[in-house]
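Left out: one protein chain. Kept in place: all the others.
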Amino acid sequence: MELIVLFGTFTGLLLIGAPVALCLGAASFATVAYIGLPPVVVFQRLNSGISVFALLAIPFFIYAGELMVRGDIARRLVALAGAAVGHLRGGLGQVNITASVLFGGISGSAAADASAIGGLMIPQMEKRGYGRDYAVNITVVSSIIALMLPPSHNLIIYSISAGGRISIADLFTAGIVPGLLLALALMIVAWFVAKKRGYSTEPFPGARAVVGLLFSALPGLILIAIIFGGVRSGVFTASESSGIAVIYAIVVTILVYRSLPWNEFVAATMSAVRTSSMVLLVIGSAAAFGWLLAYLKVPAELVIWMKGISDNPLVILLMLNIMLLMLGTFMDMSPLIVITTPIFLPVAMAYGIDPVQFGIILILNLGIGLCTPPVGAVLFVGCAVGKVRISQVIKTIWPFYLAAIAVLMLVTYVPAVSLWLPSMFG
Amino acid sequence: MVEFVLTLSRVLAAFSRLVLWMAGAGLVAMTAFIGMQVWGRFVLNDTPTWTETSSILLMGWVIFLGAAVGIREGNHLSFDVLLYVLPQRVVRVCHYISDFVVIAFGTGMIAYGWQLADTTWSTTIPNLGITGATSFFSLIFGGVLMILFSVERLLRRAVGLPTARFGEDAIED
Partner (left out) sequence: SACEITLKSSDTHPEGYPTVAAVQHMGELLKERSDGRICVDVFHSAQLGEEKDTIEQTQLGVIDLNRVSLGPFNNIIEETKVFSLPYIFRGTDHMHKVVDGEIGDAILGEFSNHGLVGLAYYDGGSRSFYNSKKPITSIEDIEGLKFRVMQSDVFVDMVSALGGNATPLPYGEVYSSIQTGVIDGAENNWPSFESSGHYEVAGHYTLDQHLIVPEVLVMSKKSWDSLSAEDQNLIREAAKDSVPVMRELWEAREKASEAKVREAGVQIVEDIDKTPFIEAMDPVYEKHVTSDKLKDLVQQIRAVE
């Protein structure tokens, strides 16, 4: 009955269009009152849920992304990608994917990636005769790459949701191979679709031009090097690297390149406040929701239920994947990570699945969910930027979904895909 | 009545800009603190012990202030699929309920934030030496702002003015 109150209130409020954070908070509030517990516990969980040092990475990475887009660093990265892979079949589509790899490695946010790269690429692709749906398809699905490549704040949320006992550095390293595989799979699909539609290619501008653009893109590339090098050489921790990224972006755009005027700096700051406060309020409310799930012993019951169905780890993983994909279709990423990790991680671990590998499975799964209707923040952003109706995009996006799901299966059933690289560093 | 609501909106618009500026200043200060932490540890070999806790406290302010402004601006992620198929009259009722839920939750933030501050008043935060109640001030203040901005939404809707929602353009005034 308690669970009916919890999920019933949550779903009811969600359907009438209340903010997701408030749906989580109010449902927890109602359930606590129903059980007869002091409601103050909901607000304690809300406050402690956001009072976590590692969460600082979220506002910082969002802030760094904003500064880079407004301070011209992101555009230079796109120009470099254009020169390097624009001559391949489906040229600008390949550029879009490559830019996601370069920019995604810095922003770590699929929505930021979709709006930044989409805003730059979709108009250009349309100008060169690519279908707008094709441009949006690629922008949307390739932005999942940002979730896999370091620094991904979603992996940080996962580590925290797992009790802070999974190394963030290991998670970051584990996401690299799956992220690059996803990029490769999408490039292959983009190639086939472009060939079928008869899209033209861009001329290769020559090695000299690529080198020139490489220099122009250096500030963005150096940031990647600083984050990686700084964490790996012990100058700062993974969560501190986010703050360093902001400082670097400010120094480069304001002092070195003078590409960020004061009003744009203010706008970037305000935008970062708006986005990160929204994301973090959801995380705080989800902490209250998750506390109730633990208090009502939902994870334990779920493990027992799943064990009753099958004790084959492969079947369990398939069930987990399907469940997460369905959940990801209806809800946003960060609350889902916070809510599902305490439920599914013990299940996965009970079947001998490494928590680092599971983190990558979880993120990729939910990332696909971000791109699927009815609720998909990235899909919304992509459609908004490309000015295309969701229904129109959905008709042609499925080959890209298939590529993402193929990579998901690979990550799920071949542990080495995610665990090999961290083992090299360990 | 419309005149009064428009005047109120103009005042609150200025006020919410001020709140957003405060939150932005908090974000910049957090950045500076992390910079000092890394500098102190790596360069001076003398780690400041106050930066971690202070950054977390500041983040609380950034979140609750930013989230309250988000209520006014309709930034918060919400689920609109059902609203598309419902008749306008029912949608209006849904919006009212949604605003009342925010007001109820904001009231909880104030009342229970106060209770938490009260019970932790005599404790101290390690390495800062200030009262443990400080952690809950942003929660209480955020609750006040959420109620304020939700009441504005209710009034605007009642007199037929538009209110912002997720995925729509911001309302200018």
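Should a chain be cited, it is by its letter among A and B, assigned in written order, with residues numbered from 1 in that chain.
The criterion applied here is as follows: a residue touches a chain if its C-beta (ideal position, glycine included) is under 8 Å from a C-beta of that chain, and two chains touch if they have at least 3 such contacts.
Everything numeric in this text was worked out from a predicted model, so none of it was measured.
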Touch with the omitted chain, as defined above, among A:Thr9, A:Thr139, A:Ser159 or A:Thr253: A:Ser159
Touching the absent chain when the full complex is considered, from A:Met125, A:Ile157 or A:Ala238: A:Ala238
Residue of A:Met68, A:Ile144 or A:Ile168 in touch with the missing chain, whole complex considered: A:Ile168
Listed residues A:Ile4, A:Val211 or A:Ala294, member touching the removed chain: A:Ala294
Touching residues on chain A - with respect to the absent chain: 37-38, 40-41, 44-45, 48, 52-54, 159, 163-170, 231-239, 291, 294-295, 299, 342
Absent chain, residues of chain B that touch it: 41, 45-47, 49, 52-53, 116, 119-120, 122-127, 129, 132
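Heads up, the rule we're going with is that only the chains that are shown with their structure count from here on.
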For the chain A and chain B complex, residues of the former touching the latter: 13-22, 25-26, 29, 39-40, 42-44, 46-47, 50-53, 55-56, 59-60, 63, 235-236, 240, 242-244, 246-247, 250, 266, 269-270, 272-278, 280-282, 284, 330, 332, 374-375, 377, 380, 384
Complex interface listing, chain B residues touching chain A: 20, 23-24, 27-28, 30-31, 34-35, 37-38, 42, 52, 55-57, 59-60, 62-67, 69-71, 73, 75-83, 94-95, 97-98, 101-102, 104-105, 108-109, 112-113, 115-116, 135-136, 139, 165-167
